[in-house]
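As you look at this complex, bear in mind that one protein chain is not there, while each of the others sits in place.
Going by the order they are written in, the chains are A, B and C; count residues from 1 in each one.
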Amino acid sequence: MKKIPLVLILSLLCSNVVKAGTLPTYTSIELIEQAKSLNQTEVIYQGEVIGDVLFRGEQAWLSVSDGVNAIAVYVPIQLLPEDLALGRYLYTGDIISVKGILHRACQNHGGDLDLHVSYLERTSLGYPQEREFPEYIWIIGGVFSGIALIGANYLKKRHEVSE
Amino acid sequence: MVIEKPVKRIYPMLYFIGIIIVVLGCLQLVPLVVSLIYKERFISSIFLATASFTILVGEGLMAIGYRYRSTKLSFGEGTVVAAGAWLLGTMLCALPYYFSGSCLSFIDSCFDVMSGLTTTGLCLIQDMDHLSNGINMWRQTLTFTGGQGMVVLALTFLTKDQSNAYKMYVGEGKDEKLFPNAVSTARQIWKISIFYLIIGTVVMTFAARSAGLAWDRAFLHGMWVYMSAWSTGGFAPMSQNILYYHSSLFELCAVVFFVIGSLNFALHHAVLSGRVSEIRKNIETITFTISFIILSSLVTVGLMKNNVYPDLLAFLRKGLFHLISGQTTTGFMTVYAKQFYYEWGDIALVAMTIAMLLGGSACSTAGGFKALRIGVIFETFKTEVKKLLLPESRIVEYRIHHIKEMILSDSLIRSSFLIVTAYLVTFTVGTLITLLFGYPLTMAAFESASVTGNVGLSIGVTSTSMPLLLKITYIIMMWLGRLEFMSIFALIAFILKGGLKK
Amino acid sequence: MFLIIAGCTQVGALLVKKFVDTGHNVVVIDRDKGNFDYLETGCNCLMIHGMPIDEDVLKEAGIERADALIAVTAEDNMNIMISQIAKHLYHVPHVMMQANHPERQAVLSAKGLHMICPIALTADHFYTSLLQKENSI
Partner (left out) sequence: MRIMIIGGGNVGFYLSKTLIASKHKIMIIEENPTHCERLVSNLDSKWVEVFLGDGTEVNCLRDAGIHHADVLIAVTGYDQNNLVACQLAKDYFGVKKTIARVKNPKNIRVFEKLGVDSVISSTESIANVINQELEWNDVNKLIREHSSSLRLREVQVRQAPWLIHHPLKDLGIPKGIIIIAILRRAQAIIPSGETILQEEDKIILWGEEQLISDFLHILSAN
């Protein structure tokens, strides 16, 4: 069940045609492992926006996850869609595709590995994850806690008797 | 006539294990509350079920051993209680992970719990960026409890039958006495921790807020990162770990708290009760500082040679941050695991490996050899050389300063060497097993040191796709490293001797 | 309660056991390391090896924050001195001592020391219980 969002993201990654030109799309693993050779080059990266938008004046940090790693993306705020949906618990965030320069150890940001974005495009909208959760667990929990309370009472009584 | 019947030794032990399990069950109420606040229905139901199940198991054990609860345990049995409670407790604490689907298998769940309780900080948890607040709270609660010690926590609730307290306390890898009584000591440890928890949560909340999080998320993240930092754990709520926040202020606050957390509780106690000069004189802080200076120069050389980071700030925020994080056995990261391997170069990695093995202070939340033992061993070498130069008839006694003046006695030296050797053996075995699965040497050594020292920095070995045997090996290594070997060997010997049958 | 027991004699060890089992903080001082054998192994208390009339040793034992001190070394004069140090120099709230010579009671009670003479107690006990039995016959 957990794999559903992951599969979705991956399928999106494969199906989507990048409109940003002829640049190759990289996965987060490739970006990290080939950071040395890709350093200071323009790359395209695609994934789900997760967590928070951390504003830094005219720019903002996004964390974009392709299901394996989340890559830090530094975006000018005018490129941000106004109603950007962020991935949280039970919510899949917007999938975005970004074009930007990869910095292996960014000089402006204390050596972080990041992508300075010049072009951002939302390829699909976020949506709440519909998942069925079994309700009978509540019953199990209720029964267990009932027995546990009785047990606690029993131990307490035994304790008082032995006093 | 009264004839005393021999008590089956297992029963009183079960009673004490039961108490610890009950406490662990009650602990699951913390994430239950958080998940209820955030209306995470499914997670709440899971925590209700697992919490009451855990409490039930504990009560069952207590009931079995109830009649024998005032039986005196031997030292060995006390440590067996500690080790056994850790083993059983880990499995029970893994239930929420498993049933909520946060981990793929039960072994993965156990790995994560052990990693949390031993304050290691490696994780196999799935899809961390979409994790519920309840589960995140549970991870940090585990880390926070494991750092101070679950036995220590259980002891604080012990009001009667305290004669066995000290033996269990020792079994959990702590031996300082802040107070003559182990129960008072345990309470003081928790008082110190809660005191810092309040301060730390406030500070980290503001730091997280300044990093750009909304207030409620800043509070949760601040509290979680603080709990992890103080316990030198290394769990962070997001998969990018500390890198997620992109804030040097946030990193700095975290560093301050995990350095404080890696100090000996006895030192905290001394400083909080007014003996500030203790920080300067203590052999642990001296050893830690000296070894840190040496290792940081090594890391500097290594990173400079490979030209890894462009400027001083980057060097501080990456190089030194990870070295401190490694030596205090915290394991917070601001780079991706693989970056260590692809970018850092051998010298820096070896220095990091050594740092992770050395570790923080004894009787703290840190792991590794512990600075006290390094200090003792170093002093022993020094005194042996000094003795060579003195006439044979001269009788000398050497001292070290740890809270008070201590004589460098043979038993102290022996236990230090013993534990350090055990760590080294575990580290070597771990490295070998990792090598057998086809990982390169630097990676194997780095990850193995990280696991043995309960650090949690990863170079990329730990992942859900790693072999099952390796997962189990790492679980055992974390357990050994946290409980400092002896209690686990006692447990194994107890089982082999048929203690369960009799 | 934070309690210091000076002298790990048989009486001292029994006291330590009683207080430890009921969850008090106990520090026991003795100048002879061998005497600590009277305690059980892994006793949940702090053992300090040193001269109990030495102020440094008493400070290490935490006399400044002690709630009570019981002096039960084998030597009367040692007990007297420890008790007075505790009472008059460190103002420990409860100070008690054991003495074998009951005749000093007067002068020491005047100094505010709570003294117990085991010899006198034992003798009294035997004396009264025997008389009671005789009367009942």
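Here is the rule we go by: a contact is a pair of C-beta atoms (placed from the backbone, for glycine too) under 8 Å apart; a residue touches a chain by one contact, two chains touch by 3 or more.
The model shown is predicted, which means the values in this text are computed figures rather than measured ones.
Enquirer: Where does the absent chain touch, in terms of which shown chains it meets?
Expert: Counting the whole assembly, the omitted chain is in touch with C.
Enquirer: From the list C:V16, C:I29 or C:I80, pick the residue that touches the absent chain.
Expert: C:I80
Enquirer: Touching the missing chain, which residues of chain C?
Expert: The list for chain C reads 53-56, 75-78, 80-81, 84-85, 88-89, 101, 103-104, 106-107, 110-111.
Going forward, only the chains that are shown with their structure count from here on.
Enquirer: When contacts are scored as defined above, which chain pair ends up with more C-beta pairs, A-B or B-C?
Expert: A-B
Enquirer: Please compute the C-alpha centroid of chain A, do the same for chain C, then give the distance between them in whole Å.
Expert: Distance between chain centres: 66 Å.
Enquirer: If you average the CA atoms of chain A and of chain B, how many Å lie between those two points?
Expert: 28
Enquirer: State, to the nearest whole Å, the distance from the C-alpha centre of chain B to the C-alpha centre of chain C.
Expert: Chain B and chain C have C-alpha centres separated by 41 Å.
Enquirer: Write out the stretch or stretches of chain B touching chain A in their complex.
Expert: 25, 40-42, 45-46, 48-49, 51-53, 55-56, 59-60, 62-63, 66, 99, 101-102, 104, 126-127, 129-133, 211-214, 217, 238-240, 243-248, 308-311, 313-318, 334-336, 338-339, 342-343
Enquirer: Which residues of chain B touch chain C in the complex?
Expert: That would be residues 72, 74-75, 78, 158-167, 170, 177, 179-184, 404 of chain B.
Enquirer: Hey, which residues of chain C end up touching chain B in the complex?
Expert: That would be residues 2, 17, 20-27, 40-46, 60 of chain C.
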